[in-house]
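Every protein chain but one is kept in place in this view of the complex.
And then chain A:
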Amino acid sequence: MHQAALLGGMIRDATHYGWAIQPVLHDWGTMAEAVQNHVKSLNWGHRVQLQDRKVKYFNVKASFVNEHTVCSVAKDGKETLLSAEHIVIATGGRPRYPTHIEGALEYGITSDDIFWLKESPGKTLVVGASYVALECAGFLTGLGLDTTVMIRSIPLRGFDQQMSSLVTEYMASQGTQFLRGCTPSRVRRLPDGQLQVTWEDLTSGKEDVGTFNTVLWATGRIPETRSLNLEKAGVKINPNSQKILVDAQETTSVPHIYAIGDVAEGRPELTPTAVMAGKLLARRLCGQSSDVMDYDNVPTTVFTPLEYGCVGLSEEEAVARHGEEHVEVYHAYYKPLEFTVAQRDASQCYIKMVCLRKPPQLVLGLHFLGPNAGEVTQGFALGIKCGASYVQLMQTVGIHPTCAEEVAKLRISKRSGLDPTVTGC
């Protein structure tokens, strides 16, 4: 759906590039059907792959009976007991409903629903400031919908805050509205079917009201551990987060029970980490290797309208760990070549490399805000994994003309106070 929104931007760009095209409309139904068909084909693909590899697949809900046995309940209510030597818990998480808010459950939806809506959500309020919230708000705006994001405190908690501000600044410039320092208190359905949301402005203490067609909760996710009867197997969880406690080997408090992915405590909630953790665990269980998952320097990308890719430490974290006097930050505001002809504003296209100050200036973190950030970040993530220093990265010759080459041309340090805007020649 992010891609659908990007295509909307490209259609607008296209006129500048000589394509004569009439004003356009977006049809939600066509997009949703196409996206859903692809997802269904993936579901099918997963089943086929399991079959090919002779993995038995049960479409049942499972819970522990004891430490080697689970009870599975099928849709028709039929119960079966299954036992195994090793058990891996990978139940993931589901969006959290703020049940203390009146009307939240009845009238709100979550990211579990948005991709499956058959009709356009219309004017939408997104509550939350996680990457899920910003990504959803971003593509809804891009598809031409009136979209508002309500944020209680800060956007993208845990990410570099300068980058986060630029992400939301760009979204605002594209028409996403932001209600900062606000928290919803109730949702009601009006006679015409619209949803009336009441919220409190935390700074002024005043109440305010607005009407929307859709309210999307993106205030966090809850690990799916409650219905597993973990206590019957003796698997311990963190009572606050409800996540399963694991060690470096992904082992829970019970030696032959493991947990991977979003359900495990302290793990990044990212697909590729879960995939790799799962693979490595299987290899260890089969005695093929003893490699454990390295959760450091995991790259990720937030697919907001202007994409944000990062790997390693945020500037705040680097300063906290090493002290400001030992950290050097190189940065640049750049303009993607394609933006020029399209007359797009590039005020938020920004790159920042966080390094140790001591030569050869080991790279601690890389932050890239711009088109194709995911593609740009992937290779540099490897460089950082190889222990790249600033000096080595600067010796890399650029690929012209790309956005990624700007990373290899970062010359201005924040400390110098010089203007970090990249100029033409």
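Here, a residue touches a chain if its C-beta (ideal position, glycine included) is under 8 Å from a C-beta of that chain, and two chains touch if they have at least 3 such contacts; residues count from 1.
One rule holds in what follows: contacts and distances are computed from a predicted model.
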| item | value |
| --- | --- |
| Omitted chain, identified by the protein name its UniProt record gives, among "Phenylalanine--tRNA ligase alpha subunit", "Thioredoxin reductase 3", "AP complex subunit sigma" or "Dolichol-phosphate mannosyltransferase subunit 3" | "Thioredoxin reductase 3" |
| Hidden-chain contact residue, picked from the options A:31, A:104 or A:216 | A:31 |
| Touching the absent chain when the full complex is considered, from A:121, A:223, A:299 or A:420 | A:299 |
| Positions on chain A where the hidden chain makes contact | 3-4, 7-8, 10-11, 13-14, 16-32, 34-35, 37-38, 41-42, 44-46, 48-49, 143, 270-273, 275-276, 294, 298-301, 309, 337-338, 340-341, 372, 374-383, 385-388, 392-393, 395-405, 407-408, 423-425 |
